[in-house]
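Right, I'll just put the structure down here and ask away after.
With one protein chain removed, the remaining protein chains of the complex are shown where they sit.
For reference, chains read A, B and C in written order, and residue numbers begin at 1 within each chain.
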Amino acid sequence: MKKMLRSAVIGTGFSAMAHLETLKRIPGVEAAAIVSRSYEKAASIASEYRLAYAYSSVDDLLANPEIDVIHNCTPNSLHYELNKKILLAGKHVLSEKPLALNSEQSAELLEIAKSSNLVHGVCFNYRHYPMVEEARVRITEQLSGKPNLISGGYLQDWCLYDSDYSWRMDPELNGQSRAIADIGSHWCDTVQHLLGQRITRVMADLAIIHPTRKKPLESAGSTFTNESTQPIESVKIESEDAGNVLVQFEDGTKGMFNVSQVTAGKKNNLHFTISLADGTLEWDQEEPNRLWIGKRNEANQLLMKDPALLSNTASDYAHFPGGHQEGWPDCLKNLMLSFYKKIKHLDQESYFATFEDGHYNMKIVDAILRSNSEERWMDV
Amino acid sequence: MKKMLRSAVIGTGFSAMAHLETLKRIPGVEAAAIVSRSYEKAASIASEYRLAYAYSSVDDLLANPEIDVIHNCTPNSLHYELNKKILLAGKHVLSEKPLALNSEQSAELLEIAKSSNLVHGVCFNYRHYPMVEEARVRITEQLSGKPNLISGGYLQDWCLYDSDYSWRMDPELNGQSRAIADIGSHWCDTVQHLLGQRITRVMADLAIIHPTRKKPLESAGSTFTNESTQPIESVKIESEDAGNVLVQFEDGTKGMFNVSQVTAGKKNNLHFTISLADGTLEWDQEEPNRLWIGKRNEANQLLMKDPALLSNTASDYAHFPGGHQEGWPDCLKNLMLSFYKKIKHLDQESYFATFEDGHYNMKIVDAILRSNSEERWMDV
Amino acid sequence: MKKMLRSAVIGTGFSAMAHLETLKRIPGVEAAAIVSRSYEKAASIASEYRLAYAYSSVDDLLANPEIDVIHNCTPNSLHYELNKKILLAGKHVLSEKPLALNSEQSAELLEIAKSSNLVHGVCFNYRHYPMVEEARVRITEQLSGKPNLISGGYLQDWCLYDSDYSWRMDPELNGQSRAIADIGSHWCDTVQHLLGQRITRVMADLAIIHPTRKKPLESAGSTFTNESTQPIESVKIESEDAGNVLVQFEDGTKGMFNVSQVTAGKKNNLHFTISLADGTLEWDQEEPNRLWIGKRNEANQLLMKDPALLSNTASDYAHFPGGHQEGWPDCLKNLMLSFYKKIKHLDQESYFATFEDGHYNMKIVDAILRSNSEERWMDV
Partner (left out) sequence: MKKMLRSAVIGTGFSAMAHLETLKRIPGVEAAAIVSRSYEKAASIASEYRLAYAYSSVDDLLANPEIDVIHNCTPNSLHYELNKKILLAGKHVLSEKPLALNSEQSAELLEIAKSSNLVHGVCFNYRHYPMVEEARVRITEQLSGKPNLISGGYLQDWCLYDSDYSWRMDPELNGQSRAIADIGSHWCDTVQHLLGQRITRVMADLAIIHPTRKKPLESAGSTFTNESTQPIESVKIESEDAGNVLVQFEDGTKGMFNVSQVTAGKKNNLHFTISLADGTLEWDQEEPNRLWIGKRNEANQLLMKDPALLSNTASDYAHFPGGHQEGWPDCLKNLMLSFYKKIKHLDQESYFATFEDGHYNMKIVDAILRSNSEERWMDV
């Protein structure tokens, strides 16, 4: 009988619970352990989800020889330290993004990862929507020729008011950059993956819309939540709420994108428009099941997520028939299916973001911050 | 510690596998058993999904006292017999629709169900989209007043060509009605649930677009698949491909809907437009995360699935933040969350379709068939 | 030099002013006269629009030998009498719909028209959108085969509240039917034109949502306006606000449509979905520049109004390049271009609705009213 892989999740927040639920959907993988600072919380989750182990210590988890894979779903400030520990303990690792707090840390992690024979991934999940994969295949196979121009952005509204506060606004917990690092990095990863090319030059103009924000005194609040009735203090904000970036890719292709966490009504609006020599591909994460295909001399197309109509690898990401829409949880499932397939078949081509991608994306963020402060083009 | 409910799935087709995967996502429930005609297949699935039991006999399953709940995901022709067995074995049951092959059978099942204290459900899943629940709440709470007019339909294209064939075209396996029973019943269930009113009168005009179809000699093919290179025989088709129906509800409200399995490009297009005294609610299953709200004296609205913006019960169905779209698998998850919540808290209000609804929907199908053949209004 | 045709408009309401402005856009045609009950009003309009003549009497207008063509834009109750006079005076006529108040009158008009060699048209304008014409060509040329099923409707909201009142609610001024005659007739005309087939059987279920309405004492108000601060009287309403209709076409094709003037947020929502043997055509008058083309085995298409992408006759209706959207006024312009082209070239094929179509559409309305009251299928 085929060996069942046994996996653990570190963390119990939004992301950790999404990982845990998704793990349960992956055939051939056992969700086996959870770690929380509070043993009680870990035990309760373990009971509800029928996990074999509950821990309050990462070291204890890593000492368990039965655990093969670790999902690092901790706050950003712990990513570096834990990713390092996990790799050194000889476990495969799927880390939430960013890989670390700065690119020196991520460079070190990449070194360790490369010198191991472990599988390492970073949760740039948007690659794994069926329609994004379909776009990638069409670009890679040059179905519409070379790219002419790229544009897009990633817009949200959860920081719209100065009464919105989260730990992500604290550089010590989140890193120096906010909108660019949190969401801009997703856009860069997705588009680089689509084009099979890296962004090598950037020119940025970032904005802090609220130079001070009202921080609740008691708790830093969680992302995507705004508790308005608590006592607050005014804190200075030094990370960007929004920004505009010109980019150039390896082969000279030009593009631009913007990020915003202050655009009312856009909740998670990652979108791109890729002009190719003989067609345009346009996609919006808020309508994830369709790909708009622009044509010059014939009708434009709306390709819907339908395994019968997609390319092979995209079709593999479409688990239900046409018209049975899939969403964000299924995109995460596709990421995990790719990640675990790689663990089982190390020699197969895979499409998830590795620590190499995670490190490069951190370097892009660094270059964007520098470009913004020096007001000039910056090489990544 | 809270008792974990233990569940079994009968069947291994599309619907059964969707149930199994979804069961893994329900906290507090153990997916514990699977039944297939082939023990090998059952054992293989049990291994991949870590189920405690694999069976090749429903009777053996029902004899297992550790199993609390049965998901009946068998072909239509087995629904009646198995639903009856399950209830008589004292297990809770969630049956795929239709409840039985005709309304005499479903009436009997309803009698048995009512005289038990078991929880019984039928998979009219479309009730469980967050935006459908939001529409229900707004109608129930009369936020825009009483209904003026209802319309909509359920359109697919998998029977478009006469080379499309499936067991669903065989009345012995599927029942007499196809498009009305398979998809029209979903429309009727969803809209009745939304209005809190039953359809009491119908006037139908049905159509068989392909009076003969090419049936593969070797296998009946599975729904949603068309294998075109096999030897075929021509078979006469007696179930409707499409149809138009006028309906009247308990309180006299008038409506119409159509069904079609021959409308190219519509894959699973269940949609409704409900005109109310002071607003209109419009929804399309192929864009499930949005509800269009029409207004006379102000801008129309596009309400997106966002737990922060929805009513309480609809918000419970939205598991991820705004912009993180959910889809068909999550709708099925919501159905199961409702169903298992009812088992754990028998006294709580629940919104899933029971055998009572399942039986009534079969009576509507009967009335539609009769109306069509007699060319006159028919009471349900 | 080519003879310039000289045209007159009878009326000064919404429709008359739209005709007048459109006439100014037609090369080779001189907008030459206007008739109003008030000579002052006629003279003022003639001055603003540089018309040669202003009249307060239709008879005076008809006595002017220089006038070739009359646009009858009077209230419904005058259509019959004036259309008859115009024809008997030997002038070409373009009449607002309905052709008359009942089908006896329209039959008489048709007789007179046929025995003349005058050009006669009725303003069923929706035929003349480029994307509607494109759909017609594709159906006529059987690009996607024969029709399987038709559906659609025509929804508005200007009668939503019982405080909405207009002369159209008075059967003496408007005729017996309101929603069906006013807007349902447009749907029937458009779809019959598209299919090149008549509706021969109907089964209707109509609804009066507000059995009484509040009529302003001083003025009947104009359509599309609601003045709320005037003294009112309660009047009984006997014409339908909404309704659902099953239809059958000459060749047996089945369809359904609904009409409503009480559907909030739908302003002028004439739409249709035509399922054909190998493709679906869907259009919505509120997004008139696009035609959705559904496909089974490839991506669906969104064909935009673009002369470079349309069939010949549709391309003639698209006066501006792709992306330069045209609208309702341009649709009326296309109707007039067709109508005047026919006058200049009597032998050419034309696509506007003649008195023959206008009369047949009145018979459909009659059949729908009868079907509704007798609750059975009715031949047209």
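Definition applied: contacts are C-beta pairs under 8 Å (C-beta built on N, C-alpha and C of every residue); 3 or more make two chains touch, one makes a residue touch a chain.
This one's a predicted model, so the numbers in the text were calculated from it and none came from an experiment.
Trainee: Among A:77, A:275, A:311 or A:350, choose the residue that contacts the chain missing from this document, as touch is defined above.
Mentor: A:275
Trainee: Which listed residue (C:103, C:156, C:192 or C:260) would be found touching the missing chain in the intact complex?
Mentor: Of these options, the touching residue for the absent chain is C:156.
Trainee: Out of A:266, A:305, A:319 or A:342, which residue would touch the omitted chain in the full complex?
Mentor: A:266
Trainee: Looking at the whole complex, which of A:47, A:116, A:151 or A:350 touches the chain that is not displayed?
Mentor: A:151
Trainee: Which residue from C:287, C:316 or C:356 sits in contact with the chain not drawn here?
Mentor: C:287
Trainee: Under the stated touch rule, tell me which residues of chain C contact the chain that is not displayed.
Mentor: That gives, for chain C, the contact residues 1-2, 4, 18, 21, 24-25, 27-28, 30, 47-50, 156, 224, 266-269, 285-289, 304, 306, 319-330.
Trainee: Considering the whole complex, not just the chains shown, which residues of chain A touch the missing one?
Mentor: Residues 144, 148-149, 151, 153, 155, 157, 160-161, 203, 205, 207, 209, 241-244, 246, 248, 254-256, 258, 260, 262-266, 273, 275-280, 292-296, 300, 375-377 of chain A touch the chain that is not shown.
Trainee: Under the stated touch rule, tell me which residues of chain B contact the chain that is not displayed.
Mentor: Counting over the whole complex, chain B touches the hidden chain at residues 292-293, 297-304, 308-309.
Everything that follows uses one rule, which is that only the chains that are shown with their structure count from here on.
Trainee: Connecting every touching chain pair, does the picture come out as line, ring, star, complete or other?
Mentor: complete
Trainee: Just grab the chain with the largest centre-to-centre distance to chain C, centres being mean Cα coordinates.
Mentor: So the chain farthest away from chain C turns out to be A.
Trainee: I need the chain pair with the most C-beta contacts, please.
Mentor: If you count contacting C-beta pairs, the leading pair is B-C.
Trainee: Among the residues of chain A, pick out those that touch two or more other chains and give their numbers.
Mentor: Expected reply: 304.
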